[in-house]
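Coming up: subunit A.
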Amino acid sequence: MPTSREQILTAVRANQPPATPVPQVKGTWIEYDDIVGQFCGLLKSIGSAGYLVDSLDQINATLAELPAYQSATRICSLVPGVGDSSVHLDSLARAHELDQLDIAIVNAELAVAENGAVWISDAAIKYRALLFMAEHLIVVVPANGLVPHMHAAYDRLRLPEFADGRKAFGAFISGPSKTADIEQSLVIGAQGPRSSAVFLLR
Partner candidate 1 sequence: MSHATLATEFVADRKRAAWHDSALWFVRSKRDKCAQALPEWESLREIASQIKQHTSSRLAEYLEEFERNATANGIQVHWARDAAEHNAIVLRLLQERNVKLLAKSKSMLTEECHLNPYLEKHGIEVVDTDLGERIVQWRNEPPSHIVLPAIHIKKEEVGELFHEKLGTIAGEFQPEYLTEAARVHLRQKFLEADAGLTGVNFAIAETGGFVVCTNEGNADLGASLPSLHIASMGIEKLIPKLHHLGVFLRLLARSATGQPITTYSSHFHAPRLGGELHVVLVDNGRSKLLASEEFRRSLNCIRCGACLNTCPVYRRSGGHSYESPVAGPIGSVLGPARDAAKNASLPFACTLCGSCTDVCPVKIPLHHQLLAWRKELADEKLVPADKRFAMKMAGLLFRSPWLYATAGRVGRFALRFAPRWLVYNRLNGWGRQRELPPAPKKSFRQLFRERKK
Partner candidate 2 sequence: MLPDYHWECQFTPAIQLFLLRSVHPWRLMRVGLFIPCYIDQLYPDVGLATLEVLESHGLDVHYPPAQTCCGQPMANTGCNADAKPVAQHFLTTFEPYDYVVGPSGSCVAMVRHHYHGLIDEAAEHRLAAKTFELCEFLVDVLKVTPPRHAFPYRVGLHQSCHGLRELRLGPCTEAQVSRVNKVRVLLEGLQGIEFCNLQRPDECCGFGGTFAVAEEAVSCMMGDDRIADHQQAGAQVMTAGDMSCLMHLEGLIRRQRKPLAVMHVAQILAGRQPQQV
């Protein structure tokens, strides 16, 4: 008896049509004159916030003014010099202990102007659940990691790997978690973070 794998592959091979060429992903893609303005404006429109900053101090000063940050008791920052970290991933037994975490502060590599997304990998995050468990997500991205659109993002993106060569997880995250499943009314803060902010660091 051939295995299911063989049966499926045989059927597919027998039924697939004559090969058609793979197209080039080429075109005149959208460009933005004010790319930072576009990125921050887009974040604003999806209930998030974007800031262009020159120093870590400036990030700390901005954070200090955020009500979510002011009332936070459990903060986990993976960005040295940003925020007062009170939760350390290494001291947790498992990701589940991240429940009730108020704030996560993480680094991202890329930011995409057309959709407000940032590319974050868990190569340097012991528990990737951090990104989804935190009530509020703060992201720091180098300003030169801002690209206009997804094609440029994939041109720059390298699939993340851990030190031992295992592949890591990566995600484009655009704004806080949200749902419109009840009568199409948008509610920010579904199962994941209730708010997010992105700092473009020059």
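One rule holds in what follows: contacts are C-beta pairs under 8 Å (C-beta built on N, C-alpha and C of every residue); 3 or more make two chains touch, one makes a residue touch a chain; residues count from 1.
Behind the choice of candidates: all candidates are chains of the complex that A comes from, given by their letters.
Computed from a prediction, not measured in an experiment: that's the story for all the values here.
Touch with subunit A in this complex holds for only one of 1 or 2, which is 1. By the touch criterion given at the top, residues 3-5, 7-9, 11-23, 25, 27-30, 42, 46, 95-96, 99, 112, 114-117, 127-129, 131-133, 149-151, 153-155, 157, 159, 162, 166-185, 187, 189-193 of subunit A touch candidate 1 in their complex.
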